[in-house]
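Note that this complex is displayed minus one protein chain, with the remaining chains in position.
Let's look at subunit A:
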Amino acid sequence: MSYFLTQLANGLSYGLILGLIAVGFVIVFTSTGVLNFAHGSVLLTGAYLVAVLQDPIGFWAAVLVGIAGAALLGVLINAVLVRNLAEANPGTAAILMLGVDILLLTELTRRIGNRVLPIGAPWGADVVTFGGITLPTSRAIAAGLAVVVFGVLWFLFARTGAGVAMRAAAADGDTASLMGIRLTRTGAAGWALAGALAAIAGIFLASFPSPGIAPTLALTAFAAIPAWVLGGFDSVVGAIVGGLIIGVVTALAVGYESDLHFLGRGLGEVVPYAVMILVLLVRPSGLFGRQEAVRV
């Protein structure tokens, strides 16, 4: 029982981290209509900044620089590349982002090489135990912090003028601009938020039990794509719930792999996509996606 609970807690905390990433996908998509396939390398950039700066300037200052750096990178990608696209064609933008991803990833791989950079977090490899459940401290902190971040996001989008303006711009940009809302600003804010969330997620993904930062970290961001899609592309709540589902299912599949050997090995990598396909079969627009019902 405690083994199950441990796996479940692991899954939930991992799911919350995936949720941070998936929410970034959603916010970029709703604020600028871009499927941001460069999200993984933005995440890696944030984590990389923390790893190389933690020695000279200290961990916490490095965290601030990493978050700000990833946010700024997002804003730059939007300002230099996305806004200059002649036509708002989601296909063109998505391919463009794949290109950006490859460029950034190649440069970061060159810098990191074969090394695995330690993130240098003060929680190190500690674990916490309560009620028979053992969880890495980093994961416990990640879960708590993610919940706080989601609370802040809720407050931002539901209670502040800027947040409501972002939602209005996402719903109908043309009309929102008639209200005096500047779409360039809501777009930049979206990319900045997504970048910051990705950097936070990156720091925890590089913490124990992971050994540190390697270029493969960028691929972990892709594990959040099924979470994003099954939550319904344009729903922040959906992305969070999607992250939790994928996190728990992955943790359980890995934790019980020996009992599931008839399904073969490496189940943890396949299972997020299998869950996504199953959900989409039942609910084609995702769990929380806007119903594409067209009134005739």
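Operating definition for what follows: a residue touches a chain if its C-beta (ideal position, glycine included) is under 8 Å from a C-beta of that chain, and two chains touch if they have at least 3 such contacts; residues count from 1.
Note that contacts and distances are computed from a predicted model.
Name of the non-displayed chain as stated in its UniProt record, restricted to "Molybdopterin synthase sulfur carrier subunit", "N-methylhydantoinase A", "ThiS family protein" or "Branched-chain amino acid transport system ATP-binding protein": "Branched-chain amino acid transport system ATP-binding protein". Within the set A:Ala125, A:Ala171, A:Leu263 or A:Leu278, the residue that contacts the chain not displayed is A:Ala171.
Checked against the full complex, the candidates A:Ala9, A:Val63 or A:Ile181 give a single residue touching the omitted chain, namely A:Ile181.
Across the interface with the omitted chain, subunit A contributes residues 161, 164-165, 167-168, 171-182, 290, 295-296.
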